[in-house]
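A protein chain is absent from this complex, but the other protein chains hold their places.
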Amino acid sequence: MQGKSWRWILAVLLAAFALGAAACGDDDDEEPAGGGGGGEETAEQFDPSTTLGKIQERGEITIGVKYDVPPFGFQNPQTDEVEGFDVDLGRAVAEKLGVEPKFIEAISDNRIPFLQDGTADLILSTMTINAERAQEIEFSEPYYIATGRILTKTDSPIKGLKDLAGRKVCTALGSTYEETIREQAPKADLRLVDSYSECLELIQNGAVDAVSTDDVILTGMIIQDDTLHMVGDELTTEPYGAGIKKGETQMVEFVNGVLEEMKQDGRWQEIYDEWVGQYVDEKQEPPTMTLQEAIETTS
Amino acid sequence: MSYVFDPSNWEWLITGNNFRYILEGFLINLEIAVIAMVFSLIVGLVLALLRLVRNPVVAFVAGLWVDLFRNLPLIFLILYMALALPNSWRDAWEENVPGWAPEAYQSGFVFAALVALVLYNSAVIAEIMRAGILSLPRGQSEAALALGLSYRQSMQQVILPQGLRRMVPATVSQLITLNKDTTLVSIIAITEVMRRGRIVTSSNFFTDVQAPVLHVFLFIGLLFVVVNYSLSRLSRRLEAGQQERSGTKMEAIGGLEDQLQTAEAR
Partner (left out) sequence: MPGLALISFLQDHWDAYVSGFSVTVRLVLISFAIAMAVGTLIAALRVAPSPGLNRLGGIYVETFRNVPLLVLLFISFAGLRRAGVDINAWTAGSASLGLYTGAYVAEALRSGVFSVGKGQIEASLSLGMSYRKTLRHIVLPQAFRTVISPLGSLMIAMIKNSAIIGVSLLALGDLLKEARIVVSNTFQTDEAFFWAAVGYLLLTGLATLLVRGLERRYAIRR
């Protein structure tokens, strides 16, 4: 009697296990590799002779982002993953194209060369739209409007541009602020470095008196160190655009399409709140500036 | 002073992933150094032979090449290669790097870094080889010729094997320099130990434990000193061994960064 009931239980267990495994197996088959938006829309397939088609064939799109600029692009040393506003935008583009996003580090210096020589398909790296750059590469419509500000320690006597004369100001080599500071504060002692993480280090240890760049990058610094604050008026308006290789009009249209969708369906607002909104007490609407307006504003 | 030894400033070492993260980065530096050295030995040998060739024009041009790359800063070469190398080469690299290789190698910049390192280092190796060959007593080549060996044969069977063996300690020494030089590739955004050190110091965003710059880089410095010191002891032991075995040795002024002299070459 005991033997029989043991076998019964075993059989039932096995059957349950088999059913369960089959059910799970089926789910796995249905879920697309990227997880997330499980298979509602299939990506539009592009002709393999086009750039987008080639990316689809490869199965991945290479996106250059910053690795050290929270909250837009930064690498989490605990997980080795890159995260941030730009990164999430990149993921959205990749998803729409039906490919995996591959992120690489793009410092200010090599963003444009990366596009020109094909190292990156797309640059989402806090890059300001301006006429000069627009001659070398294509830009998407603005996806974020940052403003140029000055960052100092809370106990610093610097309150604005005029106070920068004779002071050491840090910004990144190859960024638009090199020129901005030279023009607007010519007596400032400009210190150029490779990346803003170095600027943060320099202002924290007192080697420079101020850092000047987009307010969002400065916000990222304030998040890490609350003895810093922003001062002065808006120096410049900095519309961020996605960078694409010159001539790739199809890709520009595609990226613009994704951006427009995100602005309409609330995803832009979600990303903003997660990465910026929760740290800065400012609300922002998705930008309505056009590329043309952006270029005019920054010239 | 107490700032340096305060244990709370060293807590980051045992927190989270930091120790492993930095050590992994350090391994990447060592790997890059070894790969660069292997290729530099090959290219360096070619260069050294070209300099010893009978044809004066070839020898002269090879000499010019070696002098050029020994006199330019390595960081200059690295930056230039990163900016100027054709994209097709970098694409080819990125396509062929296997997926299991660490993230740092996926970047096409590693190729640029290796090209720069090899261009520079092979020139140094060529000089070491030339010095090694020239440090052989004249008697060797004379005896070889007297025995009826042709120039090529005497090179292949007598001179080169002995000369190359003599350069082993100097090559190990040069590996030390190469190890240190690999930190320069951090400038072109390769996530080796220097980059990782900086990321760890700025990762206060994620953990509560502060990783101070001073301590992180003292640690990184320690890693290098330990490995390089061991290599230098190895090099000295090899040199002493050579002296025992052959009675003479290549006179190297210990440890001078890639500037080498022998009694003959002066």
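Chains here go by letter, A and B, matching the order in which they are written, and residues are numbered from 1 within each.
Simple rule for what comes next: a contact is a pair of C-beta atoms (placed from the backbone, for glycine too) under 8 Å apart; a residue touches a chain by one contact, two chains touch by 3 or more.
Predicted model only: the values in this text are computed from it and were never measured.
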Q.
Please identify which residue in B:13, B:72, B:134 or B:209 touches the non-displayed chain.
A. B:72
(Q) Can you tell me which of B:62, B:144, B:220 or B:238 touches the chain that was removed from the display? (A) B:220
Q) Which is it among A:205, A:249 or A:264 that touches the chain not included here? A) A:205
Q.
I need the residue numbers on chain A that touch the omitted chain, in ascending order.
A. 109, 112, 136, 170, 173-174, 178, 191-194, 198, 201-202, 204-207
Q: Tell me where the left-out chain touches chain B, residue by residue.
A: 3-4, 68, 71-76, 79-80, 83-84, 176, 179-181, 183-184, 186-187, 194, 197, 212-215, 217-218, 220-221, 224-225, 227-229, 232, 253-259, 261, 266
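Just so it is clear, only the chains that are shown with their structure count from here on.
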Q. Just curious, how far off is chain B from chain A if you go by their C-alpha centres, in Å?
A. 36
Q: In the complex, go through chain B and note every residue touching chain A.
A: 16-18, 21, 82-83, 86-87, 90-91, 94, 103, 106-108, 187-189, 191, 196, 198-207, 213
Q) Which residues of chain A touch chain B in the complex? A) 67-68, 70, 74-78, 80, 104-107, 110, 113, 116-119, 194, 197, 200-201, 205, 223-225
